[in-house]
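The structure's right below; bear with me while I get my questions together.
Here the complex is missing one protein chain, while the rest keep their positions.
Coming up: subunit A.
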């Protein structure tokens, strides 16, 4: 399976022919639409109110069209001029910006109600040019994103991580910027259909994210009974525990050293 991220930087990879292929492919359209709808479902915005959304890496506006259909006003940004040109040809509703997300998103604080991003942020993990530090770029991206969302704003990003390290790196930078949230994996068992969604909130929101059906992956710590604990402990633990108890009762106890609870050799 080839990854476009490994071939060339986005503004070069998505040239005229590639963006035409991308935009005219029914399969891509279908998948993009599905992922956009899923992202909106996770955002859980109030349908009765108008919202102003930011589409990061809007490309040719495949996701933007869904946003328009769902009744949202949006603004899109992308780094590939060819993709934006095909977005213009398709007469999408939102404003379009040519910008590099890794250099920060140039908007005033508190502008957007929410942001989505479909199949984009894994590009930020690449160092495409001299002096490009993915960590710094991710940090700049998340910092500016945090600022431009209103308090309680939400951000859902579908992305294709190359490995767990990338996921960790992205999550880490998002946390540093002040976001709370995590990653939702849809269809974790299927290699092809597996989709990662980064789900973040900036501050407390009155409307929570829609996490219906999500299973927590964090391993549960089973509480052990005192009896079990005693059974599991080693000889050394046992001696240290007894010494601690005696010390608490005020008895004179030998000081702890590296020899405490060591086994005596036969030559002793």
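In the analysis below, a contact is a pair of C-beta atoms (placed from the backbone, for glycine too) under 8 Å apart; a residue touches a chain by one contact, two chains touch by 3 or more; residues count from 1.
One rule holds in what follows: contacts and distances are computed from a predicted model.
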item: Chain not present in the shown complex, as UniProt names it (candidates "E3 ubiquitin-protein ligase", "Cytochrome c oxidase subunit 9, mitochondrial", "Multifunctional methyltransferase subunit trm112" or "Transmembrane channel-like protein"); value: "Multifunctional methyltransferase subunit trm112"
item: From A:88, A:162 or A:224, residue that would touch the chain that is not displayed; value: A:88
item: Candidates A:103, A:208, A:245 or A:260 - the one touching the absent chain; value: A:103
item: Positions on subunit A where the hidden chain makes contact; value: 49-52, 73, 75, 77, 79, 84-85, 88-89, 91-100, 103-108, 110-111, 129, 131, 140, 150
